[in-house]
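A single protein chain has been omitted; all remaining protein chains appear in their positions.
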Amino acid sequence: MSSEHHDPANITNPEHADHHIVGPKTYAIIFVTLLTFTGITVAAAFVDLGILNPIIALAIASTKAVIVILFFMHVFYQSKLIKLTVASGFFTFLVLITMTLSDYMSRAWGLW
Amino acid sequence: MDNAIAVAHDTHAEEHHHVALPQHRHHFETEQQQREAGTFGMWLFLLTEIMFFGGLFFAYLLYRNWYNPAFVAASNQLSIPLGTVNTGVLISSGFFMALGVWAAEVRKKGLLVIFLILTTLSGLVFLGVKYFEYKEKWEKHHIPGANFDISEFVNPPINPKTHKPIEQPLAPDMAQKTQVFFSLYFAMTGMHALHMIIGIVLLGWLTWRAQKGEFSSGYVAPIENFGLYWHFVDIVWIFLFPLLYLINRHPGS
Partner (left out) sequence: MSATSSTIVNLPDQRTATLPKKNYINAEDGMLSWLLTGDHKRIAILYLISITFFFFLGGIFAGLIRLELLTPQPDLVASDTYNKLFSMHGIIMVFLFLVPSVPATIGNFLIPIMIGAKDLAFPKINLLSWYLYMAGGLFTLAALVLGGVDTGWTFTTPLSTHYLNTHVVTAGLGVFIIGFSSIFTGLNFIVTIHRMRAPGMTWFRLPLFVWSNYAASILMVLGTPVLAITLVLVVLERTIHIGVFDPTLGGDPLLFQHLFWFYSHPAVYIMILPGMGVISEVISTFSRKRVFGYSAVAFSSVAIALFGFFVWAHHMFIMGVSNYSALVFSLLTMLVAVPSAIKTFNWAFTMQKGSITFETPMMYAFGFLGLFTIGGMTGVFLGALGMDIHLTETYFIVAHFHFVMVGGMLMAFLAGVHFWWPKMTGRMYPEALSKLAAVTTFIGFNLTFLPQFILGYLGMPRRYHSYPPEFQVLNVLSTAGATVLGIGYMLPLIYLAWSLKYGAIAGNNPWQATGLEWQIQSPPLTENFLETPVIDYEAYDYEWLAHKTEHEVTTVG
């Protein structure tokens, strides 16, 4: 019956993707990982790495965020539709940041 | 079976029990469709939250660059132990919330209620610590406005051991810019705290419903979708913490 209604344009495949129940063990590993990264980011703040300090801080925060999204929020196990939705949110956020930033940076070459 | 629009078929009877839950809405064909629609809808709402906080994050990015010395000095006024503890508390609350979703999915009512309560308590601890931090700012006259006191930034206290100021002293006009940091600090953490308060109120309501057994018979969508909201608020803090507290803590630079 499904072949009658097959829609080649429907690339997001939302059907029957959401049955995986994530268990406490997975959550515990993620929990410990998040706390570890928190410790690392605090420690890194006390070391002078010059320009790398903010980069490392943001990289660690982004990694933590990605782990929360993938596992605490189940996106790893969800349909392509959900994954695309999350991606589009961050894409739009990045457009806001980078294009506005490009205006400010181009008015102040060398100061950024 | 991909791409078929959800309609109940007998071929699936063995895989899922198509028992009509009392919460099934008539305009959906199946439970699955309703649950997926709910999750999708919650994610779209979270996208609006990303863009909402995004404006604040950009303002922060801009002014941190324009007034970097002021931001460094002001950031060092925030307490790392309190901030770290709060980060740990929020991560724990996320852990408890995730476990709560699991408990609902495996239909363990008692565990679900316990995890919801633990999540709520963690949230309250977080807010308590924040209140304490805000109070300290009030006492030190670091709330932006007419009573803002820049003296600590112009003449930082001397470290008794090294006989050097604990911070680089700032010129008065740069010292005034610490108000920009604190404005953004209060705006961003305040907006975050507002979202936490809303979340805690919702948690109270959900806990009460969970205690009545509403979520331990297969209907998990509200717990699941609230969990998404709660984790998102957690993610906002995951970024706020290093950006606000950890700008530059290297001694002597």
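In order of appearance the chains are A and B, and numbering begins at 1 in each one.
Methods note: a residue touches a chain if its C-beta (ideal position, glycine included) is under 8 Å from a C-beta of that chain, and two chains touch if they have at least 3 such contacts.
Quick caveat, the model's predicted, so the values are computed rather than measured.
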Considering the complete complex, of B:21, B:44 or B:106, the missing chain is touched by B:44
If the hidden chain were put back, which of B:77, B:92, B:122 or B:179 would touch it? B:179
Please output the residues of chain B touching the missing chain, sorted low to high. 4-7, 25-29, 33, 36-37, 40-41, 44-45, 47-56, 58-59, 62-63, 66-67, 144-145, 176-177, 179-180, 183-184, 186-187, 191
Touching residues (missing chain, whole complex) on chain A: 4-5, 7-10, 12, 14, 81, 88-89, 92, 95-96, 99-100, 102-103, 106-107
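Definition applied: only the chains that are shown with their structure count from here on.
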In whole angstrom, what separates the CA-based centres of chain A and chain B? 15
So in the complex, the part of chain A that touches chain B is made up of which residues? 1-2, 5-8, 10, 13-16, 18-19, 21-24, 27-28, 30-31, 34-35, 38, 41-42, 44-48, 53-54, 57-58, 60-61, 64-65, 68-69, 71-74, 78-79, 81-82, 85-86, 88-90, 92-93, 96-97, 100-101, 104, 111-112
Applying the document's contact rule, which stretches of chain B touch chain A when the two form their complex? 1-6, 9, 16, 32, 35-36, 39-40, 43-44, 46-47, 50-51, 54-55, 57-58, 61-62, 65, 80, 84, 87-88, 91-92, 94-95, 97-99, 102, 105-106, 224, 227-228, 231-232, 234-235, 238-239, 241-243, 246-251, 253
